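For this view, one protein chain was removed and the others were kept in their places.
Labels for the chains are A and B, by order of writing; each one numbers its residues from 1.
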Amino acid sequence: MRPRVTWVHAHAALVFAFLYLPILVLIVYSFNGESVAGFPPHGWTLRWYNELFADDPLWSSVGNSLLVAAFAVALALLFGIPAALALDRADFPGKQVFRRLVLLPLILPGIITGLSLLTLFASAGAQLSLLTVAIGHGTALISVAVAEVSAGLQKFDRALEEASRDLGASEWYTFRRVTLPSLKLPIIAAALLIFTLSLDEIAVSFFLVGRENTLPLEIWSRLRRGITPEINAVSTLIFAFSVVTIVVWFKLRGSATDA
Amino acid sequence: MSDALLTVARVSKSFAGTKVLQDVSLTIANGEFLTILGESGSGKTTLLRIIAGFERADNGTLTMNGNDIDRLPANRRNVNTVFQHYALFPHLTVFENIAYGLRAKKVPASEIKTRVESALAQMRMSEMAARRPAQLSGGQQQRIALARALVNRPALLLLDEPLSALDATLRVHMQGELKALQRETGITFVFVTHDQEEAITLSDRIAVLRNGHLEQIDTPRELYNRPRTAYVAAFIGKANLLPNGMAVRPENVQVVAPASVPVASGSQSWTGTVKRIVFAGASDLIEVDCSDGIILNARVPSGGSYPPTVQLLVASEHLIPLS
Partner (left out) sequence: MYSRSYQRLVSIPPLLWVTAFLLLPYASLFLISFWQVHSQQIVHQWTLHNYGQLVGNPVYLEVLGRSARIAASVTILALLLGVPLAYFVSMRAGRFKNLLYQLVIIPLWVSYLVRAYAWKTILGGNGVLNTLLIHVGILHQPAAFLLYSPFAVILTLTHIYTPFVFLPAYASMAHIPKALIEASGDLGASPFRSFWKVIFPLSLPGIIAGATFAFVLSLGDFIAPLLIGGPNGIMISNIVVSLFGAAYDWPLGSAISLCILILVVVLISTTESVERRLRLGGAR
């Protein structure tokens, strides 16, 4: 009640500094005059941003990533929303196993998800491509959709559905006019989160990518070849994009107390 | 008059621009059972929380035994609280819950054991020592919450609507227990409730709060017989509010056949039609529609019969002037 600055405040300040230090360095050095990251930074230039905008292969990988992300959102929602509903209201043998399986990719290292799908595709003789990447993302990120929609269903008052049925509506009608609208916010929040996670996804994509690269993999291959400050520029842009997205997501999902 | 334990002087508090307490002053006497009575939104819980130390007043002072305590944090005040939903620590046993405050004050282990065991015995819950709160019923949890607070021997015990979560029979029973407990321990109790019957039953004095203002603070009998405002008159017991700024209690309204009884000087009289007779066990409440939109209630022994038109008489000593 009396705000006193204690070690808790100091600790928090240090942790925030730690979390944001690399990001700040990136932003500062994306404008760095020299092409090495020595301290202190020299000069100020937009050169790297200019090079970035002229970099066609990079932009085509951005396009690929956007495509894959859109597809991943569609897949994750298409199967994740029914999955959440099933867990909330259906009864079937193996339900607990199903729940664990669906949520497993959330915590499972991406390499396992990626490799397991790779072995499946290889056995089936399927060609690796953006489609296989999208399937990989979708599978991994269904868990996010299920988590968000399940949380929304928990808050949902079943009496509303009962009232709808009582008034004569069919199950489908009730779903469309009562259940789904109440899930609007969780679904949008999930979509946003899945989209962003898909754009950044690298571990699963690593094993499922074909000839066309996604943005993270494109950046990755360049990093293997050596550092260019252009990477700082694209990273800063990604950061800016992320900040905007998260502010929007936060507004949608309500305050931190709903988290 | 017993000495003052806590003096609340001109305390005000606002939350997000809304004034919740306005210039409230009262003195709590040592050893008394004081109830802060009010509807929701009256500020009663806020006042309690300020005394406990969970909120800080915007203006005014709190003085306990001559010392200013408004700057003291809750954990350093000699005040303990029984919370509305008990706030028992779910991860600790009953024994550990009660011992919590003693451990925090580094009381030696042997003394803790004695005091906790005697607190449990006083509540007749000695066999529950190793249980967890989740395994207890509402009434049992309530008693543990009480024990947990009282074992610290506070100068002042605050109770935030502690009986509101109990069903009616248990409630009445616990009221009796609380009253006995207060008399036994002699600890000053400050009890917050919205239930006026509860307040009348338990208290030495009642402080009526309305919209953040202190309307009146008096013994239950004084509040009932001499309410100072229309609000207090109507809040405590039933009252007929008369257009001339007076009030009269229904049991003091005499019901007679019209013109059958001489009207004493100073008395007031009305004639009207009987609208309803409500059965209330030992008594009936008769609702009479007099002219000019005045509706008066009279409380009479039950079982009587009445003509459609009656005359109501109120003796002058039963008229209560209101401000």
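As a convention for this text, contacts are C-beta pairs under 8 Å (C-beta built on N, C-alpha and C of every residue); 3 or more make two chains touch, one makes a residue touch a chain.
The structure presented is a predicted model; accordingly, all values stated were derived computationally and were not measured.
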| item | value |
| --- | --- |
| Contacts of subunit B with the absent chain, listed as residue ranges | 52-54, 73-76, 79-81, 83-85, 87-91, 100-101, 104-105, 132, 134, 148-149, 152 |
| Residues of subunit A (touch criterion as defined above) contacting the omitted chain | 3, 8-9, 11-12, 15-16, 18-23, 25-26, 29, 36-40, 78-80, 82-83, 85-86, 89-92, 98, 101-102, 104-105, 107-113, 115-120, 123, 135, 138-139, 142, 158, 161-162, 171, 196, 199-200, 202-203, 206-207, 216, 219-220, 223, 227, 231-232, 235, 238-239, 242-243, 245-247, 250, 255-257, 259 |
